[in-house]
Structures are given as structure tokens and as C-alpha cells.
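I have a structure here, written as C-alpha cells, and I will follow up with some questions on it.
Apart from one protein chain that is not included, each protein chain of the complex appears where it belongs.
We just call them A, B and C in the order they show up, numbering each chain from 1.
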Amino acid sequence: MAVGREIHETQPDNAGGSSAPAAPGPGRVILAMNAITKTFPGVRALSGVDLTVRAGEVAAILGENGAGKSTLMNILAGVFSDYGGDIALDGVPVAIHSPKTAQHLGIAMIHQELNLVPDMSIVDNIFLGREPRTPRGTIDRKTMDEQATRLLAEVGLALPPRRPVRQCRVAEQQLIEVAKALSASLRVLVMDEPTSALADAEVRRLFTVIRRLAGQGVGIVYISHRLEELDEIADSVTVLRDGAYIGRREMAGTTRAELISMMVGRPLDELFPRSDSPAGPGEEVIRVEDLDLAGDRREGRAALHGVRLVARAGEIVGLAGLMGAGRSETLEAIYGAFPRRAVHGSVRLRGRRYQPRSPRHAIRNGIALVAEDRKAQSLVLTNSVRFNASLAALGRFMRRGTVSAARERAAVSGMVTDLRIKTPGLNTAVGNLSGGNQQKVVLAKCLLTEPSLILMDEPTRGIDVGAKAEIYQLMTELAGRGSAIVMVSSELPELLAMCDRIVVLCEGRVTAEFRRGEATQEAILDAAMDRQAVLGVDPAAPSRAPARREVSDE
Amino acid sequence: MSSRTTPATRRALAPSEPPGGRSLRTRLRGVLPVLGSLQGYIGLVLVVVAGMLTKGQVFWNQQNLTNAVGAFASRGILAVGETLVILTAGIDLSVGSLLGIASMVSALLLVHQNLNIYEIVPLCMVVGALFGLANGAATALLRIQSFVVTLAMLNVVRGIDRMLSDNVSVGTQLINAHGQLTPRSAQFQVLGTPGHNILTGLPLPFVGRAGIYYPVLALVVVVVVFQLLLSKSKFGRHIYAVGGNETAARLSGVNTTYVKIAVFMLAGLLAGFAGPIDAAYSASADPLAGSSYELDAIAAVVIGGASLAGGRGSIVGTLVGSLILTLLDNVLGLNAISDNAQLIIKGLIVILAVVIQRPDLFRALGPSVRRLGRLIRNRADDPPGKAEVGSPQPQPATPPLEESR
Amino acid sequence: MSSRTTPATRRALAPSEPPGGRSLRTRLRGVLPVLGSLQGYIGLVLVVVAGMLTKGQVFWNQQNLTNAVGAFASRGILAVGETLVILTAGIDLSVGSLLGIASMVSALLLVHQNLNIYEIVPLCMVVGALFGLANGAATALLRIQSFVVTLAMLNVVRGIDRMLSDNVSVGTQLINAHGQLTPRSAQFQVLGTPGHNILTGLPLPFVGRAGIYYPVLALVVVVVVFQLLLSKSKFGRHIYAVGGNETAARLSGVNTTYVKIAVFMLAGLLAGFAGPIDAAYSASADPLAGSSYELDAIAAVVIGGASLAGGRGSIVGTLVGSLILTLLDNVLGLNAISDNAQLIIKGLIVILAVVIQRPDLFRALGPSVRRLGRLIRNRADDPPGKAEVGSPQPQPATPPLEESR
Partner (left out) sequence: STAPTSTATRSASKSQFVIGYSQSNNAEPYRAQLNIQLQYYVKKYPNLKLLPITDAQQSSAKQVSQVQNFIAQHVDVLIISPNEPAPLAAAVQQACNAKIPVIVLDRSVNNQCYTSFIGGDNVAAGKQAGDLAVKLLPNGGNVVELQGILSDQPQIDRDKGFREGIAANPKIHIVAQREAKWLKESATPIMQQWLAQYPKIDLVYSENDPMALGAYLAAAGAKRAGQIKFLGTDGLAIPDGGIRAVQQGQMAGTFIYPTCAEQAAETAEAIVTGKPVQKTQTLQVTPVTPDNAASLYAQYDDSKFQS
């Protein structure tokens, strides 16, 4: 790889003349963005933001949802061509009109939302837009395959390069995006929440990649809402709030509290409000036993083998595991998202036998799901906030056979206020909201169905600390009122702080269950990686285990 | 289950609802911009202005407009059904054939069974709906692309139609022994034979004692009913959701299979409803009636602002699209433009009408035009740059993310 | 897409790969499943078998097959261009009209300018490409839905065509003073007049000394060239990317505007190429030539397995779709089925052909059929119940998440 090839032939330190507070950093200034402004119709997304990145530095950007982080980086990557302000690369002013220009300048960006072509293979996606060619002018498949295999190995994936992306899991896709960024001759790499879909092991792997790139002199811009990650990987932090530049700090010697107060504008003390539930768990809301799910590679669906899970009223149960462990599948199977014939086992809902039939049936029975992939599974992006938020609960707003706009508006605007969804109005298209605010719309949609059992798959994915605190608060409240919550999260601290019990999955099997207080990060990780226990036997054998029972009420 | 209100919702439900209902102005704002914005009507307005300028009196009189709209009414009704299908990201190429078979069935029922129109019209609707059901089932259950399903259905239905009629058109003006129209046949005429109006006795607003031309009324009623269905009912929401993101719709509890089957059934039902109108209009059912009407219907839908990718569009938009097409025809015809020139002009004007409707017109045409646009807007509006803030309808997201097909 | 190989296949392929290049068998494996799987060919095989069973000798002889394919060749060529457009999630309704105007231009150039075919064909391709450019520009730059753009273009071009020809068809068989065809006119015949073959002297494999019918050859060459373009070139990858996920393509540095304009230009170019073939086939250019060919072309594309939502399909698939359509016509015609019955049968068989190609056919038809399927498979395969594990071809994901339109 030609990564960082040219670094040592360019100008000395500070040639960029950045207006940001000059601070000791690892190298010369490689990227300087000055007084960047950007307005969308009706929204001022950025007003005079500065950003400086040095060679070999990991510069984090921090800000609440909708602060303008992605917009700033999209400008750098050429997504938006009409903006105000200057950008200099290695001290040379550049005008970036298109993703192509950005690519030529050695800027690569991993976008907040996955941007792969599902029907194309991994290798085709990695080289999309820069396919190597043979002297005859045809694309050079051999070179592509070789390089792709290497790039995938670099990010820790052992996938065959010719597999269609559609068949890859979300986390794998995220890492493919990273591999794709690596294939350019890099000067600046922007990562917009690359870890939001990754579990701990993959995050480690990503950090290794980041450190190696930084070592080669690449400037890295890192956006994340997981503050603990910043401690570990970032050299400096630039904070934005409401599209304005708030300040820049070196990571060393800056406290988390300080960053949070810069970001939110006020100190924020209690991130995890939940202590032991005072009343103790109530009656059983759901009991899942021997849940089997036939895997389906074509749909990127993992198999489940005899999963058992119990959640009581007032309880928050966590599901932990590595990517592909089957956490999402467990939730979706209970929710009835899979064809009935793929699911076997016994489910009891509030003591009664329950056959997961369809999402519609689930909603009617007071079950709600916050799905993992908001763009693909939860939102109609071109439609409005109001439309999306009320979609699952329209029945509640009926009056004389029609949907009462007034009731609907009142309910949704209540949600917008409560969840602090930052939107210009109820009729704004959801696609125009920032990622975190989109996630909040998904939450609003679920809550409006008034569920008694809430299945949450990475509910705080892409959500800022302030909003996270609000969501934790909300979950606590919901549990306090007698809802049962089953939550999947790849952030162990979140699970440890929020859950009464944590069930650990590995390869579609439950490998451990911890009560609150018993669980530690290490114990959970151990159980999550307990592949030996699962794979000690022939991996194919259990899938044909005769213990399968058909749930039938037909 | 109703006891499970979250704290958040309960806090919200009560306060912001206005006490006495909304004002007329608010209501108007709610109705007019169904197309996304008033811009959607520009194309129509331009056509009307062109008609008034070139043929003033001849164009802008009730008779001419009735004739023009009446000629298109059956296709306009098809377009309403087509809108539903297109909103779910499907397409129905069979509506023209369905209209054809319904028109044939209506004529045969009149001629051979001597039924009255209150029997004929519902029966035709049932016929249309049954074929629509077959379309929907093949699309939603067998999961074949609707283009293929309905293209096949187009041929199948046309074949049946031609077999039924033995390739000969069936006249609906039946003469009895005294050389006069039979009563049932005379009754059938009010379904659309030019000059036969309904409610002729009453002093009606706008149309006076001349009465109302049934095809126009039928179109208006269908438009109103289905616009309300789309905007007010749960089912309407579900249609938009299925077209916008089927997975999300399913996970939100929408029965996507049902919705998809239902839209095809409704499209068939409406084609069945339009069939007798077409038969009455021509005073006969031709075995080829309705051929290529589907293209007119689809054109009306997309000119009306709907996206073939699903999830975006409205019935009022389709009405506007229909009116643009039919009035354009009328204006060009009244101006005695030659047939070949008409083809060319019509094509160009349709493009123009669609371009004009684009909300980001100025942006799309590049910076130079944008600068011009800014100049104009600065003069017209007070505060520049807040164009969309107050607009009551969601402006569909466009430039970077949207795909135009 | 030959690139869609699952790990399973590759594992199977890799070790057996001989050092000095791939064996014929491997190569064949690489070529045949372009449709996603061999299943894609079932429909075609069934039609051929039906032809052989009912009309053995009459059906399966070179002359009949040449006639059948030759009659469809110009539409097949249109379908290739249409495939490119559909792969980018667009649609081109104007190809029929473009073929029409190209056929008219070719006849006029022959009659009035007395050009030879080496001048006529390229000129027609330029004409087609220019109109295609206009389609592409309006779609990609003005961002109007391609359905609207090309529907308008359909009319505009037809109008120009009819004006050019003054509504009279132009014959291409010009007689000189001695009552014989002019040399240029005789030369023009080889472009497609039935019975006029090229390379007639040579002892060719399969066809013998009878020579090759140019339309068939042209179709084959176009298919090969464009299949290679799609699978081997950078541009081909970009076409799939634009259709599969336009945003992703753009963010990866693909010039999506260029790709979209280019596919429309190529579709126009191919229509221009097909025009003279049509004119020669008919020995005249009709001002209405090519009307509704676009529907046949689109049908061939979708029957060939492409998705109108873009990103999925192949030229070989389109060829298979074309062959299904034309041979079906041929078989029904040879069996002297009445027309109306043909319409019905054809519609049903097209549905059947598409259903058969569905990889998850057994799943879609419900458990009962599935049980039957399992029974059959259990007899055929060795280990029961592991149907999917070893299946060599990736079955495109379908049921719950995918949207069929």
C-alpha cells in the first residue's frame, strides 16, 4: 500500500498557518479547515468551524447529535460543494467539489451510514471508483482479489472477497468500509462513528489499524460518541455545538467532564441513573425457551440454538456477545420478523403461550422493537418525522375511521420534546436529520405503541452522551412503570450499568448469564468468546439436533 | 393495553391541541400544497394561460372544458388506481386491458342481459377487482416484479376480452321495435355519451341547468375519495410506508402483503368502474378499448409528481397531471397544430411542466440561473434564504441522496 | 454477474484450478451461470422442449430458428441497450421510436443520398446516440425521472420521424432503369431482408454454405460485446454500482452523472444500429416502425432476470429473455394456436418462466410444495436436509427483506 508515501517530502511544521490554537502535536499540520460555514434550506449547520489535523494525529471531533460533525466532514470529503471557508492540505489551499477530488487529494471518509452496493461483491465494493486495470483495459481481477484479501486481513476479516456484500453482517460491512478507505493513497482518513456497529473485539482491531496508519503519518479524524474510546485513541479533541466551534483540547490532561460540559453546554453528572430496582422484579413478561432459528447465509442471518431468555416486568435484561453472536436474531425472532417456519421453540408472553407470527402481531401484543439498522429497517427516509414516528401506532390516533391529524401531531410533538429530537419541524423529512436524531425518531416510534416489552437493538447507537443520559433515564422510567426491556448493546459499560441481568450469547448459544453486580467486562468477554465451548463439537451437528420443537398453535 | 401509556406520551397528548379546530386559512394550506408546494400547479396554470391567450372564449368555457376533461376521465380514473400502485413502488400495466374488458362486460350485460346501470357498474367493478387481485397475489405472494406480472396480465385480459367479443365491437345504443332507444340503453348513455348529463333539472352552481357530465363527476368523486383515503386513513399511511421502505413498514406492523394486494385490487376496481364510462362514451365496447391507456395513466401519475421508486406522490398530483395532459391536447387541438408537430410539442411541454415543478429547480439549473433566481427572490420575499421554513408540507429530500430514475 | 461466487464455489473451484489456465469445464461454469444460476435457463429450455415435442423437425431446424431469432433481432438489440439503462435503475421508453427514426434515416440516406451501408449504419448510430444523449442529459442533469423523459422523447422522436417521412413509408428496394435493384439497394438487403445472408460462400460451421443471417449475427455480436463491457470493464462495474446504490457509488468517486448519460447514449446508439436492420427486414422504413418495441425490449430484460430497481441483471440474461419471447411466439405460431388464445397462453407462460427462475421457488410456493420439493431433492441428492449448505450458486437474498416491484 502506498499509504503515507509522500509524507516526508513536504513542507515543515505549521506551513498551514492554522488559526486554531497551536498545540504540540505529533507532526506538521496536514489538514487545516478554516471558518467553515454551511447552510441547508432552513438550517444553519455550520457557522465558522475550524479544524486542524497533524500528520500522525488522531483528531477527534465531539459534539451532540446535530452539532454538525458529519456535515463538516462531508464537506471535506466532497459531498457538499457549496460551503464557505477555506481548506488547506499540507498548507496548499484546495477546492473540493466532489468525492472524486477528495479521493485524488488523498482524503478518504468512512461515512456514518453504510455506503456499500449490496448486490456487488466485497472486492468490487472495495475498489469501486478506482479499479485497477490490465494493459488491455479490462479490470484486473487478479490484482483486485489479491489486494482485497490483504486489505480484509488488515482489518481482521477473513471473508472471501467475492462474497456479495448483501450476505455480510452489518459489522462486517463496517469493516469492509474501513478496508475500502485503506485502498487509496491516504493522507487524511475521516471516520464518522466507525465503531457504532462494532463490538469490543472489532473495535480493538480497528484501533490497531488506526494506530498503524497514524504511525505512517496519516492524519485521522475520528468521530465517536463513545467517550471512553477517545481516551484510548485520540490525541486531540475538537468540540462543536450547534454548528459552532467551541474549542480544541489535547486529550492528555483533559477530563471527560470537561469535554461533556463543552459539548452539552452544561455539566452533566449522572450518566447512568439506574441503581438496583427498588421493588424487585415483577411477574414474568416473557419467557423464551429452546429458541432455534435456521440460519440463512443469503440474508446474513445467524442461526440460534436453544436460546433461553426471561424478562420480568420492571427488569432490564442485557444481551451481550460478539458480532454475529445472534443477539439481533434473538430479538427479531421474538418480534416475529422471520418466516414462521424458520423459528422453533417455546415463547410465553405474560404467562400465555405466544407464537411469534409477524411484527404486526407482536405490536398488538405490546412488543416493540428498536431495530439495529435504522436506515434499512426502521425509517422511511423521504417521509416526515411525524409520519415515521406515528407509523406503528396509527391505531391510537383514529377518530371516526380516520387518522386524526391533531391527535397525531400532539403525540408526536410530545415525543419530539421529550426525546429532545432536534428537527426544524414535524414535517421535516427524516433523511435530513442528523444520525442521532434519526435514532431518536425510531425510539419515538416504538414508544408511541405503548409497549410492555421493549426489544432494543443497540438503542443508543450514534447517540450523543447527553441524549444517551436521557434515553437511560427514559428506560429506567419505563422499567419503573412495569415494562420489561431486553436490550442488545455492544457497549459493555452501558450494559453493566443499565441491566439487571446480562445474558451472553456466543455463536447462537447462551454461554453465560450474570446478575447485576456479578458481571464484569472480563467475565462477559470470556463468555462471549467461549467459542471452544460451542465449537468443541462438530459445528454442524447441533444444527440438526433432533431436540427441535415446533411451536404450533395453528 | 391502553393503560400502558408512557410518561412521555401522556405529557404530550393534552396541551398542544387547538381548542376550537383549525382556521380556514390553515385548512386551505393543508389542502392546496398536497403536491409538495404550490409550484406543483405551475405547469397546469401555464397550460391554462396558454389556452386562454390563444383561444380565450373557445377554450375557457364550460362546454369545452367539460369535453376535454370528459374525454380523459376514464384514463384519469385509471390514473388514480395507478397512483396507489406506484406509491407502493409497483406498476400496473394491465389497467388499460382491465378497462377494456370491463367496458366489454358492461356492453354485453346491457345487450344480452338487459341489466340496468346500477347492476352493470358494480359487476364491472367486481370483474376488475378480481383481475386486480390476481395481479396483487402474483406480485405480493409469488414476489414477481409487478412489471412482468401486469404485462402478462395485459395480454391475458386482452385475449379474454377479444374472445368474449369475437373481435367485433358491441354497440350500446339498442333500438327497439319503434326505432327508439331501449330504456336501459338510454339509461346507459348517461354514463358518458357526450351530451347526456345527469342532474339536468337542478340549478347547480357553475354548471347551471345543463347538468353535470357524469364522467367528470365520477373523476372528481374518485379523486376526492382516494385523496382522503391516502391522507386520512391508516391504510393510506401504510401505502406510503410500503413504498418508502418496505422492511421498515413490515417491522412497524404494516401487513405489507395485504397492502400490496389491496392496491392492485383497487386499481382493478377503478378500471372496472371506468370501463362502462368508456363504453358509454363511444356508445360501443371495442375489443381494443383501453389499449395503451396505461401509458397515459402512468404519465399522468409521474407528471403529477409521484416517484416510480415509490413512497412519493398524491392523488391531487395525479389529477393535476391528468389535467395537464388533457388540456394540453385540447389547446394544441384548438390551435389546429398539425398532428406531427403536436407530438413534438407535447413531449417538450411535458418535460417543461415536470422541470418547472421541481422544488430545487434553481439549484439544478446551475449557479448562473441560481444567481438570477436569488436576484428575483430577494426582490419578492422579505427575508432571503428561509424559503422552506414555513412551508406546511414536507419537501422531499432531494439533491445528494435522492436517486432520480 | 459472473462475480457472484460464494465461498462455497470458490473453495470448490480453487484447488482444482489447473496451473496453465482454467479448464474448459471451469470456463463454462464461469460463463453459464451469468444469470445467477442455471435455473435461469429453465424457462428457455422448456420452451425449446415444447417446440421440439410438438413440431420437432419443423421447429428445430436452422431455417426456422434463424427466422424466429431474426424477426426479434432488432428488438433484442434494443433490449441490450435497455439492460444497461435498467441496470442503473432507469428506464428508456424511447428506444422503439429511436429505432424508428434510425430506420427512416437509413432509408432516406439510401434513397436520396445513395450512400453505402458502411456510411449508413454509423450515421444512424450517431443519430440514435444524439437522442440518447438528450435523454441522458435530461435524466442525469435535470434529474427528471427517466420514465417521463423518455416517454416525452418517444413522442418527440416519433413526431420528427413522421415529419421527415411525410407520413409515407420509404421503400429501400430501388429499381434502376433495367428493372433491377440498384447496387446500393442490393447491398442494403443483406442488413436483414429475409433470405439475404452474408458470408454465403464460406463453409461455416453449423450454418454451412447457406451463410449467416446478418440480424442474428448482429445480435450475437452486440450481446458478446456488451456482456464483456459489463463484466470486464470499469465502466461496467460502475453501471452496477450506480443502480445498486447511487449514493455509495458517488461517494466512492464514481462519476454517476457520466455513467447515467452514457447508458442512455449507448441505448440510443444501439437503437440506431438496429434501425437499418429493421428497415432492411421490412424492405422499407415505416414512419411507425418500432412502435411499442420498447415494451418487448423491457419484457426481455425483466424476463431475463434483471430488476427494475437497478443493480441486478446481465446481458446474457436479456438474451435468454429475448429467446424465450421469440421462440414462444414461434412455437405457438407453428402449432397454429388462435391469436386470442396465444395472447392468453403467452401471458401465462411468461409468468411461469419467471416463476421457474426464482431461486427460492419452493419457499415461495408454501410449505406444501416445499415438502414435495424436499421429497424430490431427497431422492436426487445424497444427504437429506442440507440443501443449502452445498448449493454452488448464491441465491440472491429474497423473502422477508427484499422488495419486489
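Please note the rule applied: contacts are C-beta pairs under 8 Å (C-beta built on N, C-alpha and C of every residue); 3 or more make two chains touch, one makes a residue touch a chain.
As the structure is a prediction and not an experimental result, all values here were calculated from the model.
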Quick one: which shown chains sit in contact with the chain that's not drawn?
B, C
The one of B:A50, B:L334 or B:L348 in touch with the missing chain is B:L334
Touch with the omitted chain, as defined above, among C:T83, C:S165 or C:S322:
C:S165
Residues of chain B (touch criterion as defined above) contacting the omitted chain:
58, 61, 63-64, 67-68, 71, 162, 166-171, 175, 179, 193-196, 278, 281-284, 286-289, 329-330, 333-334, 336, 339-340
Touch list for chain C against the chain that is not drawn:
58, 63-64, 67-68, 71, 74, 162, 165, 167-169, 171-173, 193-195, 278, 281-284, 286-288, 329-330, 333-334, 336-339
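Everything below uses one rule, namely that only the chains that are shown with their structure count from here on.
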Distance from chain C to chain A - Cα centre to Cα centre, in angstrom:
42
At what distance in angstrom does the C-alpha mean of chain C lie from that of chain B?
33
If I count partner chains per residue in chain B, which residues reach a count of at least 2?
247, 250, 400-402
Per-residue multi-chain contacts in chain A, two or more chains:
79, 337, 376
Per the touch rule above, chain C residues touching chain A in the complex are 1, 3-7, 10, 228, 232-234, 237-238, 240-241, 244-245, 247-255, 311-312, 363, 367, 385, 388-389, 394-401
Spell out the part of chain C that touches chain B in their complex, as residue ranges.
89-91, 138-139, 141-149, 151-156, 158-160, 162-163, 167, 246-247, 250, 292, 295, 298-299, 302-303, 307-310, 339-344, 346-348, 350-351, 354-355, 358, 364-365, 398-405
So, in the complex, the side of chain A touching chain B is made of residues 39, 41-42, 79-80, 335, 337, 358-360, 362-364, 366, 369, 371, 376-384, 387, 390-392, 394-395, 398, 401-403, 406-407, 409-415, 417-419, 424-425, 427-429, 431-432, 445, 447-452, 474, 477-478, 481, 483
